[in-house]
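With one protein chain removed, the remaining protein chains of the complex are shown where they sit.
The block that comes next holds chain A.
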């Protein structure tokens, strides 16, 4: 793809994201969402006795289950086809998916040399409004780990097998919230078993 065609496409995706957000999404109070998520995390902290590794896993699993379903909702709203390359995937995630579901547009950064991994820099993360982590959680809890699960699940449903994890989080004292997505492989479509 030539770079001007690429620029054109990015612009179109941006317009698409904004249009869907404006016209096809019912709005809710984001504080309600933030507080609901906070309740879930604090309940998990109690249930798992502040074992933050387990809580991270649990949030990831919950996210995965959301992701495999929310992808259908996303496709129904946007009518996007499968991505042809990973660059496009990154643009769709940041300009359309995050915009439609959370009204934010993370910055894409730190592409790996082989073009199979990138980072999303999330500023104004709605999940972590009003949140301050206690000292014991700061070292090991990825508060917004549900994002990783959602992205993992949703990408898997469009045949992209990826590793998704947080690299840094403002809540842990880092200077930005960075989420890394690495493509392992593009899954093959199944073919029917041949009968005699």
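The rule is short, and it goes like this: contacts are C-beta pairs under 8 Å (C-beta built on N, C-alpha and C of every residue); 3 or more make two chains touch, one makes a residue touch a chain; residues count from 1.
Here is the rule we go by: contacts and distances are computed from a predicted model.
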Checklist entry - Of the options "Cytoplasmic tRNA 2-thiolation protein 1", "Trafficking protein particle complex subunit", "Probable electron transfer flavoprotein subunit alpha" or "NADH-ubiquinone oxidoreductase chain 5", which is the UniProt protein name for the chain that has been left out of view? => result "Trafficking protein particle complex subunit"
Checklist outcome for this item: Considering the complete complex, of A:31, A:47 or A:72, the missing chain is touched by A:72
Item to check | Sole residue of A:26, A:132 or A:189 that reaches the chain not shown, by the stated touch rule | outcome: A:189
Checklist entry - Of the residues A:34, A:88 or A:103, which one touches the chain left out of the display? => result A:88
Checklist entry - Taking the full complex into account, what residues of chain A touch the chain not shown? => result 1, 5, 9, 12, 65, 68-69, 71-73, 75-77, 79-84, 88, 157-159, 189-193
